[in-house]
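With one protein chain held back, the other chains of the complex are shown just where they sit.
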Amino acid sequence: MSSSSTPERIGDETALVALEEVEEVEALEQPRKGEAALGEAAAGAGGSGWVTAALAAPGLLWIGFYLIAPLVIIVLVSFWTFTDAGFERTWTLDNYSELFHDSTYWDNMLSTFLTSVIAVVACLVLGFPVAYFLALKVQSLRIQIALFIIALAPFWTSFLTRAIAWTFPLMGREGALNQILIKLQILSEPYQEFGFSTLSVRLAMIQLYILFMITPLFFSLAQVDRHAIEAARDLGGNWWRTFREVILPQTMPGIVIGSIFIFVLTMGDYGTVATVGGGNITSVGTLIYSKIGAVQYPQGAASAVLLVIVLMVGVWVITRFSNLREEL
Amino acid sequence: MQEHETDIEGAAPAAPSPQSRSGLDLVGLTKVFPGGTVAVDDVNLHVSHGEYVVLLGPSGCGKTTTLRMIGGHEFPTEGEIVLDGQSLVDLPPHKRPTTTVFQHFALFPHRSVLANVEFGLKMHGVGKEERRQRAFEALDMVGLTPLADRKPRALSGGQQQRVALARVLVTKPKALLLDEPLGDLDRLLQLRMRVELRNLQRQLGLMFIHVTHNQEEALSMADRIVVMNEARIQQIADPLTIATKPATELVARFMGDNNIIRGKVTERDGDRLVVEDEEHVRASVQAPGASQKVGDEAMISVRAAAVDVDPNGAAPAGGLNTAECEIVFVEFLGDLVKLHLLTGGERMLAKVGAEHYPALRGREGERIAISWKEADVQLLDA
Partner (left out) sequence: MTIQTMAQAAEAVERPQDVVVRREVKQRFDWAKLGLGIYFVLFLLFLYIPMILMGILSFQGDRGQLTFPFRSPVSIDWWKTLWDTNLFNTIAEDVSASGRQSLYLSLLAGVLVAVFGFMLSMAFRRRWRFRLDVVTFFVLMLALMTPAFLVGLGNQLLWRFMGETPSLYWTALGANVIWGIPFSFLVMLAVWNRYDRHIEEAARDLGANAVTTFREVTLPLVWTGVFGSFLFGFTLTWNDFDRTILLQNGYQSQPLPILIGTWPSSRPILPNLYALGAATTAVTLFLIFTVLIVATLRLRFAGAPVTRKAEELGEAEGLDTRVTGS
């Protein structure tokens, strides 16, 4: 602007300056970036702050009571002891030291962790083509959404129903899998170990939670600019290179979110393991449940706290793979 | 120098007009957003009934915020807004006698065209029969009666705009505020709507305040133009004055097709100054009331259309109100030719008629002489 050249048209400099100013003023007249996508409610009377607080209060209070308070209690209880008379509020680290010295606990934690990792990887590998197909291969938006909902519908059905199917009907001694394998003459007699096994638990987990991976992937992929892909092909990239250099980086946020979901859900799962594993398989969840059942609340709470710590560490590790904040 | 109010003769800056009983007055209007940014700074303006005023400026200059304050969708930090003697500042939008036409029309998508137009009347408690009748009158006025039952998404951009117009006119406001009303339309429709919108305003005799960043639109439609930049008014004048006698550098730049020469005053003779820049281009200007002395910095501007070009003339050396340039590009635009020129390091622009094109075509790289008259030179404020 300080050069003494004359703009012949309002195009060049003025427009560039104008663009910056537009963003500046628009940024002022609209809320901060995180909310910009939501648009701004016109400020009615000057007391918009109060209305906002009144709107947010009920939800936040509810969550405060039913989520924050319980979590706090868990932490507290993990440091207490429990007797017939109720909670004894003396601070103690016994519960934790018991756990630390319990090798079965760590074995359990490790096997649950392994199952989790397997679930994340499997869901990613198996789910990516589905998301890819829906987001990038299906042309009509309407069909995209219809297929997506059809794929998503099972998620809303009772997971328990689907879990039970992984016991007798599919994997049991007389289950479908065994019968098919026998018919195909791969097995000569039913294999007992299909059902109520680590295998069936893992399979069930994948089936039940894969939708939590597909959804973020789908949304991430849907935002990839198809023209960018075409441009990459145009400049000489083959399919694999294009995928790695153009598509994959843009999908990272979806991968990270999906992985976080699946990791957290599988580590903390109780129902699936209990039902499909039928008591043979233990996880951190079943362990906590049994401790609670044995009225050993503090130990159960301590296990829960340790689980949360493992979860936080895991989530932190996963987020290292992408600067998630920027994407949001 | 913050603000200029010049009338058609380009007289000296006047004090802000006192509040009158009739028309709209903005007095010292200021808006500071939380966070400290000043969006509108001390705006003073009087608009008479029946006048078509355009607020013009680059995006972010404060014109939209000013409009929103008049309409009640934004609250001034300081200042007064008075319409026909009544202060509007404490009134919410629905109690003000102004209505706004929004940039993207803001029609109610879930309602039919007729219901959209009836909305304002319904809010004011008008009875059903009368509502329908007045709504149909408004739809007739904009020529949309056969589409009364359609939903907005089934309409084209131009049709949507007409619905937006009908919707506001049916409430019989005292002033109509338009926020970039032609921005969403296709180009040819834009050009046509300028004419028709202006005609509509004339026939209604209503005060229109129109915000735009399109210079041509402002020149074409306004009775008076208020040029704003960085929260302040740069100049208020009728279109002819704005186009031929820009008062500040921003106005000259923003209107486009102006040659701006920055230099020092080398002579002063009464009202007449001579300004010379680093390339030794010298221009003389009549500037009564100018405060610069010899040796001070000064800026002048000459319209590109006022620059004469002699395709075959020789290049005189170091003359007054003339310059020798190299032709960078000859741009043919149908009715006229824009010559992009270079003097030393400075870019200059000349506009000549299309008849000169054959003589100029293909002469990029050659040197040519340009000249202009002293009467066409404007002294600019910073």
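Order as written gives the chain letters A and B; numbering starts at 1 within each chain.
As a working rule, contacts are C-beta pairs under 8 Å (C-beta built on N, C-alpha and C of every residue); 3 or more make two chains touch, one makes a residue touch a chain.
None of these values were measured; they are calculated from a predicted model.
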Touching residue (missing chain; options A:Ser220, A:Thr251 or A:Thr275): A:Thr275
Looking at A:Gln179, A:Thr198 or A:Gln250, which makes contact with the chain not pictured? A:Gln179
From B:Gly36, B:Pro109, B:Gly334 or B:Pro358, the answer for touching the chain not displayed is B:Pro109
Check each of B:Phe119, B:Phe136, B:Phe208 or B:Phe254 against the chain that is not shown and name the one that touches it. B:Phe119
Residue numbers in chain B that touch the chain omitted from display: 71-73, 92-94, 99-100, 102-104, 106-110, 119-120, 123-124, 137, 140-143, 150-151, 153-159, 162, 165, 167-169, 171-172, 185-189, 191-193, 196-197, 199-200, 203-206
Could you please point out the chain A residues that touch the chain left off the display? 31-32, 34-35, 37-44, 48-49, 51-53, 55-56, 58-60, 62-71, 73-74, 77, 86-87, 126, 129-130, 132-134, 137, 142, 146-147, 149-151, 153-154, 156-162, 164-166, 168-170, 172-176, 179, 207, 260-261, 264-265, 267-271, 274-275, 278, 285, 288-289, 292, 297, 300-301, 304, 307-308, 311, 315
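Heads up, the rule we're going with is that only the chains that are shown with their structure count from here on.
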So what's the Cα centroid distance for chain A and chain B, whole Å? 53
